[in-house]
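Complex shown without one protein chain; remaining protein chains in place.
Per-chain numbering from 1; labels A and B assigned in written order.
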Amino acid sequence: MDSFQVKTSKKVEVVDITSHVSSRIKSGSLCVLFTPHTTAAITINEFEPLIKDDMERFYSFIIREKNWKHNSIDSNAEAHLLSSLIKPSISIPIKDGSLALGTWQKILFIELDGPRNRTVQMQVIK
Amino acid sequence: MDSFQVKTSKKVEVVDITSHVSSRIKSGSLCVLFTPHTTAAITINEFEPLIKDDMERFYSFIIREKNWKHNSIDSNAEAHLLSSLIKPSISIPIKDGSLALGTWQKILFIELDGPRNRTVQMQVIK
Partner (left out) sequence: MDSFQVKTSKKVEVVDITSHVSSRIKSGSLCVLFTPHTTAAITINEFEPLIKDDMERFYSFIIREKNWKHNSIDSNAEAHLLSSLIKPSISIPIKDGSLALGTWQKILFIELDGPRNRTVQMQVIK
């Protein structure tokens, strides 16, 4: 298993981690990414600046109701809820030594309770 | 890696792709499906006509707010947002040469910006 770090700078932030992953792929059939945090997630989409802003706003917008009980502990219930919905893992096929991503697809780390230093774990299946 | 095409006919459409996948499975331990698009997704659920209609309405309903910035570029921000939430990939165990799906489970391609011709990639892990 390999891993790398992601440094985030905002409360809710979408970060393009594609090059961190693709530079570590040499061979194999499947790349599984997994972030070991409960207030972050991993997904795939375009990383155009306006859709990046829209994603950050969308993830905030899904959670409008504010009286979550967990906020009596550490004020990040929304981050846990979205992480449980989007999930911390994604699997991407590998073809001829490269990630089989589409033209517009980027691998996106979703920070939901930043800024923080985060870890992404990578398992390449033969 | 194998792949097949899906032709969609509506803006938001849930398409049952189970037979495309199951007919290609002969052996292995895991089937990973991945669609290389940023305005579509893959999930699993029942494919009864009324829940199909409900799913298509539900995915539209999650995105009620309309002033997404990316719509100034190509009017499909909602499709990107839902694709980032539902995600383009699903992993299904294989048992004795067949997909280990439950009685009511079908593999569903979710078109979010159709109609289009779409690709689904399939990686079977030994």
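Worth a mention:
The rule is short, and it goes like this: contacts are C-beta pairs under 8 Å (C-beta built on N, C-alpha and C of every residue); 3 or more make two chains touch, one makes a residue touch a chain.
Keep in mind that what you see is a predicted model, and the values were worked out from it rather than measured.
Set against the missing chain, the residues A:T43, A:S91 or A:Q105 yield one that touches it, A:S91.
Looking at A:F4, A:W68 or A:W104, the residue that reaches the missing chain in the full complex is A:W68. Touch with the hidden chain on the side of chain B covers residues 29-30, 43-46, 48, 50-51, 53-55, 57-58, 61-62, 85-87, 90-95, 100-105, 108, 125. Listed by residue number, the positions of chain A touching the unshown chain are 1, 32, 34-38, 62-63, 65, 68-70, 72-73, 77, 80-81, 83-85, 87-89, 91, 119, 121-123, 125.
Quick note on the criterion: only the chains that are shown with their structure count from here on.
The distance from the centre of chain A to the centre of chain B, each centre being the mean of the chain's C-alpha atoms, comes to 20 Å.
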